[in-house]
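Written out below as structure tokens is the structure these notes cover.
The complex is shown incomplete by one protein chain, all other protein chains being positioned as in the whole.
Order as written gives the chain letters A, B and C; numbering starts at 1 within each chain.
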Amino acid sequence: MAPILEVKDLNAGYGRFHILFDLNFKVDEKEILIVVGPNGSGKSTTLKAIFGIAKVYSGGIIYRGEDITRLPPHEKAKKGLAYLPQTNNVFAELTVEENLRMAGYTLPPDVVDERVRTVLESFPFLKSKLHDKAKSLSGGQRQLLAMAMTLIREPDLMMFDEPTAGLAPIAAKEVVEKILWLRNDLGKTIILVEQNAKLGLEIGDNALLLVSGRIAYYGSAKDLLANKDLGRLYLGLAK
Amino acid sequence: MDAILKAENVVKTFGALRALDGVTVEVPRGKITLLIGPNGSGKTTLMNVLSGVLKPDSGRVILDGEDITELEPHERFKRGLVRNFQIPRLFAGLLVLENAAFARHGNPGEGVFTGIMKRLWRDFEEETVRRAVRLITFTRIRHLWDKKPGELSGGQMKLLEITRSLMPDNAKVVLMDEPTAGVNPTLAHEIFRRIQQIRDERGITFLIVEHRLDIATGYVDYAYAMAYGKVVAHGTPEEVLNHPKVIESYLGG
Amino acid sequence: MIQNPFTETWILLVLVYIIVTISLNLEAGFTGIPNFGKAVFVFMGAWAAQGIGIRLAAYLLEKTDPGLAAEALKHLQEIGIGTYKSLVQAAGDTDANRIVVTSYIYPYFQHHLALAALLFTAVLAIALALSAAMGLFASFAAVRLREEYLAILLLSFSELMVMVIFQQTTSLNGGPQGIWAMRFGSNGLRTALILAAVFAAITFLYAEKLANSPMGRAMRAVRDDEIAAGVYGRDVARIRLKVIMVSSMIAALAGLAFIQATPSTVSMGFDRVKWTFFPWAYLILGGMANNVGAVLGTVIFLILQRLVQLLPVYISGTSTTIMTIIPYLSNILVGVIIILVLYFRPQGILPEKPSKTVDFHRILVEEGE
Partner (left out) sequence: MAAGISLYFLMASIGYASALGLLSMGLSLTFVTTKVANFAHGTIAMIGGITTLFLIDRYMYNVKGLPLFVTSALAGFIIAGVTAVVLYLVILKPLADRGSDVIGLMIATFAIDIMLQSILSMILNLAHGKHFPKLFGASVQSWDVTLNCCGTQIAESHVFLPVAAIILTILFHLFLTKTKFGIAMRATIENPDLAEVMGVNTKAVYTISWFISGALAGLAGALLVFSLKDTSPNNSNLIIVSIFAGSILGGLGNVYWGLIGGFLIGLAEKLGTQLLNLFYNNYLAPSLHLPPFSFVNYEKLMSLGLVIIVLLTAPQGLAGIDWGGLLSRMGLKTARSRKPEREV
């Protein structure tokens, strides 16, 4: 089966800050790809480059056989890609319901109504908070709301940037479980940037380890997890 | 331990987020101290609280025995506390050489009246520019001296940011936020060697946030590790890097 | 009909505006302070000669020649302008001011040069002190905040001073009728030209020296990044306040020179179009943070405005209606030009230059590799 997403010789960064060097990897349908690596190694930039927020200097991004490298973000969103930034991924001053409706901004109203209903079934805790402002939610709840918002547009490929950052272990576990549910029950393909390497590698199919903007490991997540040198590798200490 | 800079029980919240949750850090005098931790662990917030850019909700900051919690950044600088920024904050209208020269404080020519009396500041300024030239020579941006920051690459901007923080001659403590991010490894090693040299020659204390542990660990004397707004370990770099809580915070339990 | 497009009045305007534009350049161009209230600081210089200077002159006359003072008061009474207790009171009153000033004070000081010099020194000192104090008062509340606040506060302060306080309070400056200012020398225009030329030269030299000093560098650093400037030990609020005070003093020099040629200008004459907006336009055209640019922008713009003014002279059969709209056309032209400059060449004609504090090249050579 052809991969859903292919990244070829990707070089990217922000203006004069060249962050990513020659990345090559692919993601299959219904795969969870975990991107790990020390801080500042380019994990977030990888997602931003795929989604069209960071600047791509060279290389290609192929989605379902189509070159989408130069498409603007909202065009990519229409094709079925979704990207969740690490922070500021919900509108804090809007109510939960308004947030969900904003997520379906480009869809016909009746479709939005329908999808909001469906999503609320999957995220029941939001029901009681529909009319509360999003800023009243806890960190974990906000990440789940952001996830729910992404689902309104029914994307095929979802990219999460450190959704567990700053969360207490229990909340982080809940977020991770939801990600597994997205793949197992809804059949989504997922790229997950995760700073908590063990947590991520345990649920991932493949893993991409970035160090200083270059791929230090690309292959099975289980193998990376079993690697005794993981710690040294992860922190960029392995020679 | 003889600590020159201390953060005592510092708490800083942003809305519901406790970025610093009772942090106590003691920076040993005349040493290079490394501060590590995953994203969102509060390192940069701590730097901002130490330098006075942010005021803590509670807790104290002590420099050389003096409580500086309520002081403005410029007042802390005058007491010898210098910092640089993770994302360089350069002066866009000033040349590279001017950016470096500005970082030395105490120029008698910085007044609306003394400014026009050149004899009052010529010698000081001459010395300042010489220092700046020597430093940009070391950081390998000398050939860019008459460029503006907008014409530099990301790495070169980073180098200029480091140059600036080494300029002040009254510095007691220098806080560095990721000094070698975006700099090539050879130069990154050289930067740390130079930091060691400055520590030895001028007795300056350094507190450095750095993610490139492969490079940094060889040069530092002491280390702190933070996670979720708390200090989870401190000690020699080896102790800290092998501390189970540090490994857990990076790799997950 | 105006024959020569470059009359003395026009030259005076050039000199006076060079002073104002350079002082604005110190604030806006070098330090990033959006002073939208320049008019009031120019007016403070004028008022030092007007509301204060003329009373001071009357006081000096009264003290040095009580006989003449009494004669003046009697004269007023005879022609039915009213009874005044003192010459100072008469000099500050709209009704009596003109006669007292033109018939007594001007001639008296033309014959007592030492006294005139003393008076001039006093007026100059008052103009500088007053304007600096006003600058401090108008900006201290917003000097630590974002630039929008400073711009709004300075604009509000200037408008209220010029259009409300001095307009409504007759005792300050004669109110809507105004009073005559103290004029030094027999020919007001000539005095104004000399003063303006001297002040403009001093201002230019001062601004150039400051721009090429460590202070010039510090001002530009504050403008580019106030947080970084603070972390590197500079008290940003203090630097801003100092620059505002000095620039206000310079602007007052312009007002003091200008009022010599037009001694009866009322406070409303110092409106924000002429004395705030025009200097901004000149500065933006010439180039922010470049003193030569400030001068160049002023000269170019004033030539343009002059030509627009002269338009009806060259178009035959123009009606009075056209004459009345000329000033508005001129304003619109200025507005269009500065928007075009902001769009096509935001750095202006002459771009910013580095602060030449010492010879960088020499030091670079001496320090070797």
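Criterion: a residue touches a chain if its C-beta (ideal position, glycine included) is under 8 Å from a C-beta of that chain, and two chains touch if they have at least 3 such contacts.
It should be emphasised that the depicted structure is a prediction, and the values quoted were computed from it without experimental measurement.
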Identified contact with the non-displayed chain, of A:Ala12, A:Ile61, A:Ala77 or A:Leu126: A:Ala77
Chain not shown: contacting residue from C:Ile81, C:Leu115, C:Ala129 or C:Leu160: C:Leu160
Contacting the left-out chain in the complete assembly, out of C:Ala70, C:Ala141 or C:Val365: C:Ala141
For subunit A, the residues touching the chain missing from this view: 73-74, 77, 83, 85, 88-89, 91-94, 98, 101-103, 105-106, 109
Positions on subunit C contacted by the hidden chain, ascending: 28, 32, 34, 36, 141-142, 145-149, 151-153, 155-157, 159-160, 163-165, 168, 227, 272-273, 277, 280-281, 284, 321, 324-325, 327-329, 331-332, 334-336, 338-339, 342-343, 346
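Just so we're on the same page, only the chains that are shown with their structure count from here on.
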Pairwise touch network: line, ring, star, complete, or other: line
Centre-most chain, if every chain is reduced to its averaged C-alpha atoms: B
Distance from subunit B to subunit A - Cα centre to Cα centre, in angstrom: 33
Distance from subunit C to subunit B - Cα centre to Cα centre, in angstrom: 45
Centre distance in Å when subunit A and subunit C are each reduced to the mean of their C-alpha atoms: 60
Of subunit A, residues touching subunit B in the complex: 13, 15-18, 38-41, 135, 138-139, 162, 165-166, 169, 195-200, 212, 230-231, 234-237
Contact set on subunit B toward subunit C in their complex: 51-53, 72-74, 77-78, 82-83, 85, 89-95, 97-98, 101-103, 105-107, 109-112, 114-116, 118, 121-122, 125-126, 128-130, 133-134, 137, 142, 145-146, 164, 168
Complex contacts: residues of subunit C adjacent to subunit B: 206, 209-210, 213-218, 220-221, 223-225, 227-236, 242-243, 245-246, 289, 352, 354-355, 357-358, 360, 363-364, 366-367, 369
